[in-house]
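For reference, the structure is listed below as structure tokens.
As you look at this complex, bear in mind that one protein chain is not there, while each of the others sits in place.
Let's turn to subunit A:
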Amino acid sequence: MTERGKWHERLRVTLWTLIVPPAIWAGHFLMAYLWTAISCAKAGTFATFPTLFVVGTLVALGLISLSGWVAWKQTRRPGDSAPHQDSTDIDRLRFLAKSTLLLAGLSFVGVLFTALPVVFLRNCL
């Protein structure tokens, strides 16, 4: 593969990319509350199948999976030898990538647990 194609390897995880999965989780959480509040205030009831909400959830899950996959790739970047706990560039990268990966896992479950009640519940009270 050309260098151009390996965008996920060129993209270095940083503290900023670390917060991407939790930020998506937070955004989805906010969306769930706003969507519920607006549906209940305007329509008085949930939609029987909340299409907009399901699409939003799938987008959030997709983005979290993508950032998790990038992080996973970065944790496997070759560099210094194990145990990867020194203050070198590659060890720092691997640490940040591992943290991002774990946060992505947590955020994925978080989004899922936030979305399930909306899909199951039907009334506004």
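Here are some notes:
The criterion applied here is as follows: a contact is a pair of C-beta atoms (placed from the backbone, for glycine too) under 8 Å apart; a residue touches a chain by one contact, two chains touch by 3 or more; residues count from 1.
Note that contacts and distances are computed from a predicted model.
This figure omits one chain of the complex; the name its UniProt record holds, of "NitT/TauT family transport system ATP-binding protein", "Cytochrome aa3 subunit 2", "Zn-dependent protease" or "Alpha-D-ribose 1-methylphosphonate 5-phosphate C-P lyase", is "Cytochrome aa3 subunit 2". For subunit A, the list of residues touching the undisplayed chain reads 105, 109, 112-113, 116-117, 120-123, 125.
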